[in-house]
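Apart from one protein chain that is not included, each protein chain of the complex appears where it belongs.
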Amino acid sequence: MEFQAKINVTLKDSVLDPQGKAVTHALHALHYESVSDVRIGKYMEVRLEAESAVKATELVHGMCEELLTNPVIEKYSFELVEVVS
Amino acid sequence: MEFQAKINVTLKDSVLDPQGKAVTHALHALHYESVSDVRIGKYMEVRLEAESAVKATELVHGMCEELLTNPVIEKYSFELVEVVS
Amino acid sequence: MAAHEPSIEQVKSEKIYRQFGLTDAEYDRIVELIGRMPNYVETGIFSVLWSEHCSYKSSKPVLRRFPTDGPQVLQGPGENAGIVDIGDGQAVVFKIESHNHPTAIEPYQGAATGVGGIIRDIFTMGARPVALLNSLRFGPLDDKRNRYLFGHSVAGIGGYGNCIGIPTVGGEVVFDERYSQNPLVNAMCVGLIDQGQIAKGYASGVGNPVLVVGAKTGRDGIHGATFASAEDPHEKERSAVQVGDPFMEKLLMEACLELIATGKVVGIQDMGAAGLTSSSAEMASRAGSGLTMDVTKVPRREEGMTAYEIMLSESQERMLVVMQQGEEHIAFDIFEKWGLEATVIGNVTDDGMLRVLDDDGIAAEIPVTALVDEAPVLSRPSLRPGYLDELLPSPRAWQVEDYGQALHTLLSTPTIASKAWVYHQYDALVRTETFVPPGSDAAVVGVPGTKKALALVTDGNGRQVYLNPEQGGAMAVAEAARNLVVTGAKPLAVTDCLNYGNPEKLDVFYQFETSAQGISEACRVFETPVISGNVSLYNESRGVDIYPTPVIGMVGLLEDVAHITTSKWKAAENPLYLLGDLQKGIDGGLGGSEFLRAFAIDQALLYQLPEFDLAEEKQIQDACLLAIHKGFIAAAHDVSDGGLLVALAEMAIDGGLGANLTLTKWDLNEASLASLFFGEAPSRIVVEVHRDKEEAFLKWIRQTGTSHLRLGEVTRDAVLRVSSDDGVLLEASVDSLKNAWQGAIPAWMN
Partner (left out) sequence: MKTAVIQFPGSNCDEDAVKAVVATTGEAADLVWYTEEKLDDYDLVIVPGGFSYGDYLRAGAIARFSPVMKAVQDHARKGKYVLGICNGFQILTEAGLLPGALRHNESLMFQSMTLGLVVENAATKFTHHYDSGETIRIPIAHGEGNYFADEATLRSLEANDQIVFRYANGENPNGSVADIAGIINDKGNVLGMMPHPERAVSELLGSTDGKRLFTSILTSWRDAHGRA
């Protein structure tokens, strides 16, 4: 079965996000004053083959922890969809 | 009302994604051979105040087009949730 | 007291101070010093200031032996950075610092914030940072995690320096198993200043306002200083990672330099390890004053932060400033222009107390002397390790099938190979004053508006220090000086970063104090006093310590940019000479060499180092420098890692030229060739002499009594050819040498 995982990676809440800060300022200057906070992370779409959704979920957790994120400063969440071709 | 927009920014399909390619290779080397493709983009969480969901949606489209993405190479999609405190 | 914080009694009864790294004896001493039991906040403050990282409790007695004086020294150790006179009312400010433990946890941010921290140390003094260097140690590249650590550290160093606009002009990288668990990232920053502009970290003048400027304070890196001294970084809490914001630092740097230039700053200090705690205590201590600070006024990034957290936070890109009373508005205006915050949080007092206020009143109240002057000083025991007495005499002979092949192999070992993969990630040219970019022996940056230039280098060789701590320490200084000299510069002064294992081990402490002794002796001989530095201990994991790795950062002066000399060959038919004693080089053998590490790794640590004589080294360096100043020399390169052939190959590759070398009349049998070619005896320099000046050079060099030997000459034909009376010993195309040398690191990393 083919799956697509849509993974969002963000900095842990306590970790400084200089990008988010700079973008917040820029939005304010552009008259989006009602914006109170921006956090910027990564978004990844991973396509993979697996026997089952359970197995695919396991694989995605594995790659997130091993490679795609640095658990010291980042956290992640994802959504898995089956790709029907 | 307070909202949170979860915005995914990705490269347009016609634009090469070297980062995604590099990650695909790295995953293969880590024995995630069943991964066939990775695309990497940005994920942003924006908190904002707006009168209504319609208004908030409008604002988020505005900031995506003005600042958060470069339409020459990127596209975006988002999801809006109301923040109840 | 903040909710959920342990009570005074709990700190004692539950021995909470131990979690902060304080011993029972230290806790008792605190009680004695302040005449009562410390509360939680006070215990935290003591623990960071009394940590190895801040108090230098193990290393202080050793550091005291360094020579720190000289006519050129304007500021020695003790301030944020040292300062050396370069004439015409100008001075150079520099310091090196380690960020080893944070890098092991999060290499990009760890390395980046190391760079950020050392830059602050320089502009704190009022100096404009003009160059960055680094010194790196990682485990071998055949390991995936080592590649990850190396790649991300390099990216982090570049990411910070490139963004802030300070060129990274030099450094070194060594790969060895010993650093796999404990990579080393040492960063050095060099600044220029007009002598009238020097600022210092003094909190003086009762009533003067104390300001926090720059970034907001978050919970980053709480207990980072203790953590820097903790044994195993992997066990450390994850919240201790700090994230750098180089853009913020750029703004902070410009604002601080503008502020210092107004002359209204009483004292200024960056917030490094232990943040507000150490910056405030140190500034008060230097001035013999006290400080009262209301932490509720400190701008914060996160909600609900306690006094404890605010005092111990290591959020980056912040400074503590004492202004003249009534002149605060100057700071407010300048910081506003740069889009930054400047907030008065307290004032200077004369009661010698560090007093911290929060919503509930006094959160901490401690005599500054108790925190700083009374910090423990340990005289740690040491013992000469047994292995030192079991080392065998350095071997001269080695069976080598094919010298050309061996040279290719050596050139492609990552420690010797070209570091272009690294420095191509650093903007080395921003400021348009970089006259010798990375890739030669030392970097050269111009002093704007003058004919002068600074030569800059970092050097260290842990394996050699391991094999002979005293001599290895001296050799590191000598190599740094030699690299400056071959560039045409006169060495001025030293900053040192002392990276060692666990000082509680007797043999590690022996390595530490003995190598420091060697550094001291060499610094005296080269008249290069130590003006600043940093100590990083506990580089140990699972019982394995790193090699004792002192890194020497050295700065030299070129009075005229016309003297700049690089290592690449310039023109065909120019003669090549070796300065130094060839026979001694042969006799020195292969002990401690990269050759052994590459071809017989199990024997790499079995042999004594080649001999080293400081007086001889000094004589050769002096001769080389004079020869350059007299205009004899077209190129110069010292013989170091890999030995003579590697040095020649590097000169050839850079210049795209070849050479014909003829070694006759020497006892060049199989028994000595390997050590002639690959031994790493110090005190040797290869020079390319201008053809039309050869006679004058020879006449002069003979007068100086310097050992020298004509090796051959440069050829247009890009082939490196070495022959003896018996015929050709080695013939290699410079292109193929170049491929081996340039391809090695990219092959692992790309």
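By written order: A, B and C. Residues from 1 in each chain.
One rule holds in what follows: a residue touches a chain if its C-beta (ideal position, glycine included) is under 8 Å from a C-beta of that chain, and two chains touch if they have at least 3 such contacts.
Predicted model, so just to flag it, every value in this text is computed and none were measured.
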### Task
Give the residue, chosen from C:D427, C:D441, C:D496 or C:E680, that touches the chain omitted from the document.
C:D427
### Query
Of the residues listed, C:G158, C:G404 or C:G501, which one is in contact with the missing chain?
C:G158
## Note on the structure
Note that chain C touches the chain not displayed via residues 155, 158-159, 162-165, 245-248, 250-251, 338-339, 420, 423-432, 434-435, 437, 446, 561, 564, 750
### Task
Mind listing the chain A residues that contact the chain we can't see here?
18-19, 22-23, 26, 29-30, 40
### Task
May I ask you to list the residues on chain B that touch the chain which is not drawn?
14-16, 18-19, 22, 67-68, 70, 72-73
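The rule is short, and it goes like this: only the chains that are shown with their structure count from here on.
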### Interchain centroid distance [CA atoms averaged], chain A/chain B, Å
9
### Task
Compute the distance, rounded to whole Å, between the mean C-alpha positions of chain B and chain C.
41
### Message
Nearest whole angstrom, what separates the Cα centre of chain A from the Cα centre of chain C?
### Response
37
### Task
Send over the residues of chain C in touch with two or more other chains.
none
### Query
Which chain A residues sit where two or more other chains touch them?
none
### Message
Applying the document's contact rule, which stretches of chain A touch chain C when the two form their complex?
### Response
11, 14-18, 21-22, 25, 70-73
## Note on the structure
Note: in the complex, chain B contacts chain A through residues 2, 6, 8-10, 20, 23, 26-27, 30, 32, 34-50, 59, 62-63, 66-68
### Task
Would you pull the chain C residues touching chain A in the complex into a rising list?
105-106, 109, 215, 218-220, 238-239, 241-245, 247-248, 301-302, 315-316, 339
